[in-house]
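One chain of protein is taken out of this complex; the other chains stay put.
Let's look at chain A:
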Amino acid sequence: MHINELHLKDYRNYEDLHLFFENRINVIIGENAQGKTNMMEAIYVLGMARSHRTPRDKELIRWEQPFSRVEGQLTNRHGPAKMEVIFSKQGKKVKLNGLEKKRLTDYIGACTIVMFAPEDLALVKGSPQIRRRFLDMEMGQIYTVYLYYLSQYHKILKQRNQWLKDVAQNKTAKNEAFFEVMTDQLVEAGAEVIQKRFAFLQKLENWAQPIHENITQGTETLAIDYVPSAPVDASMSTDEIKTALKAEYVRLFEQEIRRATTVLGPHRDDLKFLVNGHDIQVYGSQGQQRTTALSVKLAEIELIYEKTGEYPILLLDDVLSELDDSRQTHLLDTIQGKVQTFVTTTNVGGIHHEMLEKATMFHVTGGSIDQTD
């Protein structure tokens, strides 16, 4: 899949930008604060109907303007497609081939995206929340039913936590029959979320392992483990996970009442990356963490290909120069000729010459972009 044309109207610092791309590597060069990340974000928005860095859509509208539009013409497995996202004070609208879609799940997936930004380097070392976010965003893109269960889960969790809080403050009766109903609902959705995460991580690991081994010239074996807060494991069926979760909630009933919150479930789960059997969150060097993040992102590209039959668009914001020559070469091998890639940098000095030779260059200054040869 690739984007042929991008049209931004009053998006961030772009007043009116119209660009044409080829199915290859595109390097966007510019000083700080000129609009490189904004441009990457716009492509992300085109595919995902939301920004990767803010939940507040109105920040995307150029200052003092009433609305903003991101429009793209692309070619995917079904042929040419036109995608459009419009933000205004009233909210946002998405259109696919000129038809407005009322449900996001009918829009997302037409243009899959893998973004690798400096924040992703925190995937290994950062908080569990970052890793859960990674799971939710990446899985949501390719499995719409995952999004469904996840949103159900969060709605039930909110109700259940409110009830626990109200009971703690004597605002509501301790109606255990009703609490059990909420627990059953939570278990239903939660078990689906957990089972799907196990399955996804298994696939991700299968793809990431050979990639990681390759990048490290066979010296490192990568493993990715799901760390559940309940006694469940990857070998269990969804029904078995339900039974185990339910039993754990029953066992921890008094504790949940005391702590006035839901103490276990997918919202408390985590991931672990192991290199040669050691947890790299604890033992990994900076370089190992970076390599792991890269392996995982490259694995995602393959996973999306396996699932959808076509490669996603790869966005590399400010990370290429963070990778040494051999890693860049490896990256190039993976994407060459198949993955349309957008790279930003302030300075071409950090980019491998082979990559530059294959790229179309764009210069960005203060919200305008020129193509250079």
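Basically, a contact is a pair of C-beta atoms (placed from the backbone, for glycine too) under 8 Å apart; a residue touches a chain by one contact, two chains touch by 3 or more; residues count from 1.
To be clear about the criterion, contacts and distances are computed from a predicted model.
> Missing chain, UniProt name, options "Gluconate 2-dehydrogenase subunit 3 family protein", "cysteine desulfurase", "Recombination protein RecR" or "cytochrome-c oxidase": which is it?
UniProt protein name of the non-displayed chain: "Recombination protein RecR".
> With the full complex in mind, choose from A:Ala81, A:Leu147, A:Ala168 or A:Leu274 the residue touching the hidden chain.
Per the contact definition at the top, the residue touching the missing chain is A:Leu147.
> Just to verify: which one of A:Asn97, A:Gln159 or A:Thr221 makes contact with the chain not shown?
Of the listed residues, the one touching the omitted chain is A:Gln159.
> Looking at A:Lys9, A:Arg133, A:Lys203 or A:Arg268, which makes contact with the chain not pictured?
Spelled out, the listed residue whose C-beta touches the missing chain is A:Arg133.
> Hey, which of A:Arg12, A:Lys36, A:Arg50 or A:Arg69 is the one touching the hidden chain?
A:Arg50
> Residues of chain A in contact with the chain that isn't shown?
Residue positions of chain A that touch the missing chain: 50-55, 91-94, 101-105, 119, 122, 126-127, 129-130, 132-133, 136-137, 140, 147-148, 150-152, 154-156, 158-160, 162-163, 166, 172-173, 175, 177-178, 180-182, 184-185.
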